[in-house]
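First up is the structure itself, then whatever we jot down about it.
For this view, one protein chain was removed and the others were kept in their places.
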Amino acid sequence: MNPTENKSCCTNAIDASLRVPLLALFGGAAVWLVVGLVLGLIAGIKFHAPEFLAGCPLLTYGHVAPAANDAVLYGFCIPAALGVILWIFARLSQNPLALPLVPVVAAHLWHLGVFIGTAGILLGGSTGHTWLEYPRAAAVILFTAFLLIAVSAAATFGWRREQTLYPSHWFLFAALLWFPWIYSTANLFLNSNQAPRGVVQPIIAWWFANNLVFIWLALVGVGIAFYFLPKIAGRPLASYGQALFGFLALIFFGTWCGIPQGAPVPAWLPTVSSVAAGLTLLPLLAILIVTVKTTCCANVSCKGGSFCFIKFGMMSFLVSGILYVAAACPQYSRILEFTWFGAAQTQLQLLGFAAMILFGAIYYLLPLVMDKPLPLPKFAKLHFWLAIAGVLLFIVPLAIAGVEQGGKLADANVAFADANAVALKFLRISTTGQLLILLGAVLFAVNIFIMTIQWKLGIAKTVIAYIKSPLETSEVKS
Amino acid sequence: MKTGVCVFLAAFVSLGASWCGFVLAPVLQLGGAKQTVILQTTDNWPLQRTGDATLGLQVYRANGCAACHTEQVRQTGMANEVTLTGLGIRKPEDFSAFAKSLFVLPELASYTNAIAASLNGWNGALPKTLFITGDNDLASAMADRLKAAGVKSETRLVATGADIARGWGLRQSVAADYLYDQPVQLGSLRAGPDLANIGVRVPDANLQMNHLYAPKSVAPNSTMPSFKFLFEVRQKINGAASPDALNLPKEFAAADGFEIVPKPEAKQLAAYLLSLKANVPLYEAPFTPAK
Partner (left out) sequence: MSDENKSCSVPSTGEPVAMQSTTPMWIIVTTLILLFIGGVYFDRHSGWFDVKVYSPYSSAENLEAYQPKSSEGAFIARGKKTYEAVCGTCHGPDGLGKPDQAPPLAGSEWVTSKGINRLIHIPLVGIAGPISVAGKDWNMNMAAMGAALPDEDLAAVLSYIRSSWGNKASSIESDDIKKVRATIGVGAQPVTVEALMKLPE
């Protein structure tokens, strides 16, 4: 599991500077991942047994489902990604983390924000817009925390010793810029007292959702993968030109996707979106070529290591991207809209792509940062297989359910209840997949938890040693 | 480093373009929307909701109803429905043969069989839908022929598509429908049926509340959870049921001496559901309303 890297004194100092902020970010992220997946599992079970926990007003499906999605995205993906970005920026700059205290404060602030948000949703304070459910207080905290971390990352970059820019820089910088931009826009328009009237709200919400779940996660995931794949493979990224095209085309076309075909908005909006979705195939293709060319000849044994996590994540990214484009194609959109297919694509993007890449990155960098091997490497390996099996079992039936359900809904002769019943059959398998993903996440959390405890014990020992040592020296002196 | 600045600028422009296109432009184009007028009338649409219905939208939002229900009707196209309303001197028995002889025009000839088929086994009951076509010219040519032959007909414009056929609305949803929704709850999954027209489909507040309390009492196949916490089970006062109490079938009703009374939230939610309608023609979504 542990990469063999020639650690110079310089990298040692860089890694050590990130220890506290990364533990704060990853520790909370692991907890939220488990919480999110448990809530997701509850939501899944509710579909087979509508009366399961129905008496509890906090845990209705309409509360649990968005709380679960938000906990995975805001609770896990974003803070974990920020941690990995900080590390990559420090490493690429050949510079210790700038303003190391700022991300520590921001990490705690962020997790507080997610807590307030999740509690807000469960208590009925959701704003009612997908991916923006967190009430205003939580949104303000999250925005501030993100800005603080982005400032620290930018400062690390600004004081860099290594001048050469690497493709991951573009992706990750764009991500650091784009999240505050879209999050503040969406919240100022939709979460304020002066919200615009009518259908402008869902238009902005769709724009935000597309740019967060599709574009932002893609920027982060691909940026991280483009750093780790060549690093682990020991080969250069192949190649600069294609990566540049992939990056620019992704944000040039991809940011215009997201408005569904059947939306009750003037025709130009969905038309622009479907054209943009078609063109987004090109950056997907370019990113695929870069990934394949970089990894194909690499002689890296997989066996559940970071490399496999990230490779699987990139495959999921490609599949999820193609599903996304397919669902935006006018002919298919009419059938797939309003079915489980959309949920399948989103979950693949979240759990199959972003989370897998983040797992791989964290398993790689955490031992370096802590200067200690993973306490339970077998858990990490088992996590990989559970995650892969879970994602496949979760997503594939869900997507098939969506196609079947869509076909039935498009035929007015099929009763609505029958169309629904078709999907339920597949959802049973999906719920099994969710359970496996949850088990894997628990193993991940256990590893991080033990590392944190070990680190705290280590500090305690040092402190005790320190408290004892002056006494000793004083004794000697006296 | 020079390339770095160029890439940054290109990225900034791309992101800014998306913001201008999908945030700024819609706000400018649709943000100042006002009430519109129902087609061929002087009535305004939509109407401001009543107080209860406005509060009901907040109950809808807080409980995340949009996780399973959509509020938007989609339409795949338009069709002209040519309906016979009077036969004049013709008799129903020989109308089929007569209809065939009518449609000798080249543009109509290929539809003669379809018309003959639709008349097969017709007992003469009026009005009778003769033909449905998406082609405006074809429909008006047919109406002219029928008129020339002394047969009375009516051409109605109808929206088509599975949502319309399921009775979820008479036309597609458009921006105007959501003018007074705050927040707009379009939804993205149909685990439950669409609600854009529920106020027309199920116009009975008591039935709505029965459904909220015990979904299976109204729809036996329903997979909706019960929203019992919006109701209160309480002892009947002096054995008499209160006027608000739900009138449920035996197996769902409360125990003897008890009754189920909606809390204000349930009443507001029902009022909101009754306010959802998609049954008036607008310029951007025309159809011929029933008389």
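All chains are identified by letter, namely A and B, in their written order; residue positions are counted from 1 within each chain.
Everything below uses one rule, namely that a contact is a pair of C-beta atoms (placed from the backbone, for glycine too) under 8 Å apart; a residue touches a chain by one contact, two chains touch by 3 or more.
Bear in mind the structure is a predicted one, so any value in this text is a computation, not a measurement.
Contacts of the undisplayed chain with visible chains (whole complex): A, B.
Here one chain is not drawn; of A:V275, A:V300, A:I322 or A:A389, the residue touching it is A:V275. If you put the hidden chain back, the residue from B:A114, B:L157, B:L207 or B:A253 that touches it is B:L157. From the options A:W181, A:F245 or A:Y332, the residue with contact to the unseen chain in the full assembly is A:F245. Screening B:G77, B:P203 or B:P264 against the full complex identifies B:G77 as the residue touching the chain left out. Per the touch definition above, the residue from B:Q35, B:T85, B:N136 or B:S242 contacting the chain not shown is B:N136. Listed by residue number, the positions of chain B touching the unshown chain are 29-30, 39-40, 75-78, 136, 157, 172, 174-175, 283-286, 288.
In the full complex, chain A touches the omitted chain through residues 5-6, 8, 10-11, 91-92, 94, 162, 164, 166-168, 226-227, 230-231, 234, 236-245, 249, 261-262, 264-268, 270-272, 274-276, 278-279, 281-282, 285-286, 330.
One rule holds in what follows: only the chains that are shown with their structure count from here on.
Chain A and chain B have CA centres that are 38 Å apart. By the touch criterion given at the top, residues 1, 3-4, 7-8, 10-12, 14-15, 17-19, 21-23, 26-27, 29-31, 33, 61-68, 70, 72, 74, 76, 162, 165-166, 172-193, 215, 219, 221-229 of chain B touch chain A in their complex.
Here chain A touches chain B in the complex through residues 46-47, 50-51, 54-55, 57, 60-63, 65-66, 121, 124-130, 163, 165, 169-170, 173-174, 177-178, 181, 185, 189-190, 195-204, 206-207, 211, 244, 247-248, 251-252, 255-256, 258-260, 262-266, 269, 272, 334, 337-340, 342-343, 405, 409-412, 416-417, 420-421, 423-424, going by the rule given at the top.
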